[in-house]
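Removed from the display is one protein chain of the complex; every other protein chain stays in position.
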Amino acid sequence: MKLERLVRLDRRIIYLLIAVGTLLPILWRIGFPVSPTPPVQALFARLETLGPGDIVLASFDYGPTTAPEITPMARAVLRHCFERRIRVVAIALFPLGGVTMGGEVLGEMAAEYPALRDGEDYVYLGYKDGTQAAMKLMGASFASVFPFSNAGVPVEEIPLMQQVRNYADIDLVVSFSTNVIGEWWANLVNAQFGVPVAVGTTAVWAPKHFAFLDSGQILGLLGGLKGASEYEHLLVAAYPRLEPLYERAGVYTAMKGMDAQTVDHAIIMLFILIGNAAHFWMRRRESARRPG
Amino acid sequence: MGQVLGLWIGAFLTLCVFSFLYRDNPFFRFAESLFAGISLGYYIGTVSANTLAPNLFRPLFRDFPNQAHLLIPLLLGLNLYCRFIPRIAWMARISLAVYIAYFVGINMVQKLQGEVVPQIGATILSPWGGAFTPLDNLILITGVVCVMVYFYFSIEHKGPVGAVSRLGIWFLMVGFGAAFGYTVMGRVSLLIGRMNYLFIDVVRATRQIL
Amino acid sequence: MRATVFLFAGAAFLAGARALGQGDRPGTGQSPAGAGAPLALFLLFSFLVIFFIVRSRRGHELFIRRIPGIQAMEEAVGRATELGKKVLYLPGGGKLEDNQTIASLAVLRHVASLSARHATDLAVLNKDPLTFAAARETVQEAYLQAGRPDLYHDEVVTYVTYDQFAFTGAVAGYMVREKPAANFFIGDYQAEALLLAETGQATGAIQIAGTAEVTQLPFFAVVCDYTLMGEELYAAGAYLSREPAMLGSIKGQDFTKAALILYLIAGIVLEVLGVHWLRDFMSIQ
Partner (left out) sequence: MFWKLRLPLILTFLVGCVPVVTFFLAERVPGVSIVPTTVERYMVIIAGFALLLGVVNVVQGSVRRIAQRRPGWPFAISLLAGLLVMGSFGVLSALRVGPFQGLLAGPRGEVTPFLWMTRHFFDPLQAAIFSLLAFYIASAAFRAFRVRNLEAALLIIAAFLVMLGRTPLGEYIFRWAPGGERWLPGLTDWFMAVPNTAAQRGVIIGAALGAASLSLRVILGIERSYLGAKER
């Protein structure tokens, strides 16, 4: 009888376990091991070679639905830049919420570094539609695509933008992307203008980007929560000062998200095994009972 | 304040939806019917503000002589409402026929040009080689051909054809299994996002105003 | 009818000739090979399909293999009748302009006519408003032809909302409350596929799904009792109608497939020999 109950387990028990298995790890970190992979290390190493005076273009090409995966990447990369005093020009090319994501994440990170000045050390230019056209146009002139910053300041009046005319003045592009936009940075901007590009994208899109990594069109790749957690791991190892930000309870990080993923995967796999074992024993018992 | 109020509304509605996991209940029913209404309102807003106003009514009112051709879609659109008058209900079919016909034509060339040609082209590979093992390409080609044979309708699937189509099913099953396993992660991320919203964002915003 | 066929073939030919004739005019910036393959495929495909349509109209018998999901439709509606419960049909989350939706309407016609003959309640819930308009025509006509126009009323085919997840939520609620005995999910499905199929499974319904959306096929295949996969969805309407012209078109599409497999194999053989032109012809830049 017990076996039947196991085979036809109330699905609400699974729901409950998934809910708990997701919630607890994102509140308190479990600390599963994180082993950084070469594409993530490559981006980290590149930012380590940059410093004050260098400029990174951060493009927010994602929206709220993929925020759990991508926002931790954006936070970690921006923190890394600000730790190294690399200046950041942020833009948004994703129509569904890219502009709010960019504003929120950049604002949050900049607030952690009160010494940095808006307009000198970082600037947010806001959203522009017509993705590919805008990308091409920035190769000629940023000011023609973004005549004003997101706050409405004309770019000529922004000290940082006076040093940025086009891609030639950018040392690295990092696209935080939820779809094909990341690929366009590789096969359009890198291919036509030669500016180095790195992409952080969702787990679903990451495999498609490996071809660009192989061909050298992108120099680094963060794939999904796993890529984000690897970057966080590298960052904390190199800048121990940041560790409290990543270990604190009640703050969401990719390392915590990855813990939740691992727990949920384990729960699901465990249930598959239990279900099959019960199914198997039940069938055996039935065939044993059958006469002849 | 408006922000925190908004977050609390969002959190309440999220919990209403999650309550469905236990069983159907009035909270879920409320959230579900409210969502049906609000979402319809949302699309009424986007359609009227982003489509009908800028693409139809404003051009018609501002520059009628040059934009008179917009009467064609206007009439075809209004024609759909003939459905409400039984005697001329059939007229609505004309709009449907025109609409479907155009897209069916587009789909035909797009499917052949955008799907069949590149997918076949990408499968013409030297069988020896691949990114992971030297047999990747051979396995890929075999899989594509077997699945295509599985979809062959006008011969019975027995004998050698049956064997090949069986192999096609195996490829489908392995492919489906892999895709299923691969998707789990993305779906869990969605839930992480909601847990984050409920237990981190809402809590933090509330603490700030207290 | 035959005149139409010739007219169409003529138009296609003219378009083709025109395009080929001007194909390699210098300065257009378009590689002639790039457009050559789609055009050749289009002409071959149209020829084969129209040829077999004409041939089957003349009375040539055609064999079409069994498609399990289609056989199960009658059984599913029959079970709903026995239990005195509803049949739920969803023509997908896609728009009317998606071919999957049009294919779904062809299946809907069959399911509606089965429901009418069994005098079983049918509910068709819609996300796309134009599909809603078309589905009403389809169902009303199916009831009429089944000899039960009296059973048709305006609440058989209803509209829900245009939002993917609001629609999903509403339908999930509907399934839990009304407990239809048979669920049909036929058409273009995205992320809602698993949400709907899991809910339907929990209510104990027989579920028949059909979609050409590759990313969602795994979920339907795992959860539903029967799944029409890809091409089977498009063939379903023709299979159910049993009209010679319809079946002929499937034969034409099968022959195209055979030609493509031969092309593929020839291309691979040449590829091994170091000759790349068959591959290059099929790659679009």
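To keep things simple, chains are lettered A, B and C as they appear, and every chain counts its residues starting from 1.
One rule holds in what follows: contacts are C-beta pairs under 8 Å (C-beta built on N, C-alpha and C of every residue); 3 or more make two chains touch, one makes a residue touch a chain.
No experiment lies behind these values; they were computed from the predicted model shown.
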{"item": "Displayed partners of the chain not shown (whole complex)", "value": "A, B, C"}
{"item": "Selected from B:Phe64, B:Tyr102 or B:Trp128 as touching the chain missing from the view", "value": "B:Tyr102"}
{"item": "Hidden partner interface residues of subunit A, rising order", "value": "9, 11, 14-15, 18-19, 22, 32-35, 64-65, 152, 203, 207, 226, 258, 261-262, 264-269, 271-272, 275-276, 279-280"}
{"item": "Subunit B residues that touch the omitted chain in the full complex", "value": "2, 5-7, 9-11, 13-14, 17-18, 20-21, 29-53, 55-56, 69-70, 72-74, 76-78, 80-81, 83, 90, 93-109, 111-113, 115-116, 119-120, 122-123, 130-133, 136, 139-148, 150-151, 168-185, 187-188, 190-191, 193-194, 197"}
{"item": "Residues of subunit C in contact with the chain not shown", "value": "1, 4-5, 7-8, 11-12, 15-16, 18-19, 22-23, 25, 28, 30, 35, 39, 42, 45-46, 49-50, 53, 95-97, 99-100, 102-103, 105-106, 108-109, 126, 129-130, 132-134, 136-142, 145, 154-155, 158-166, 168-169, 177, 191, 194-195, 197-199, 201, 212, 214, 217, 219, 221-223, 229-235, 237-238, 241, 243, 245-246, 249-250, 252-253, 256-257, 260"}
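In this text, only the chains that are shown with their structure count from here on.
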{"item": "Common touching chains of subunit C and subunit B", "value": "none"}
{"item": "Core chain by centroid distance, with centroids computed from Cα atoms only", "value": "B"}
{"item": "Reference subunit B; chain at largest CA-centroid distance", "value": "A"}
{"item": "Centre-of-Cα separation between subunit C and subunit B, whole angstrom", "value": "15"}
{"item": "For subunit A paired with subunit C, centre-to-centre distance based on mean C-alpha positions, whole Å", "value": "37"}
{"item": "Whole-Å gap separating subunit A and subunit B, where each centre is the average of the chain's CA atoms", "value": "24"}
{"item": "Where subunit C touches two or more other chains, by residue", "value": "none"}
{"item": "Residues within subunit A bordering two or more other chains", "value": "none"}
{"item": "Of all residues in subunit B, those that touch subunit A in their complex", "value": "21-22, 182-186, 188-193, 195-196, 199-200, 203-204"}
{"item": "Residue ranges of subunit B in contact with subunit C within the complex", "value": "17, 20, 24, 28-29, 31-33, 35-36, 38-40, 42-43, 80, 83, 92-93, 96, 99-100, 102-104, 106-109, 111-113, 116-118, 120-127, 141, 144-145, 148-149, 151-157, 172, 175-177, 179-180, 183"}
{"item": "Footprint of subunit B on subunit A - complex, ascending", "value": "12, 15, 18-19, 22-23, 26-27, 64-69, 202-204, 224-225, 250-252, 257, 260-261, 264-265, 268"}
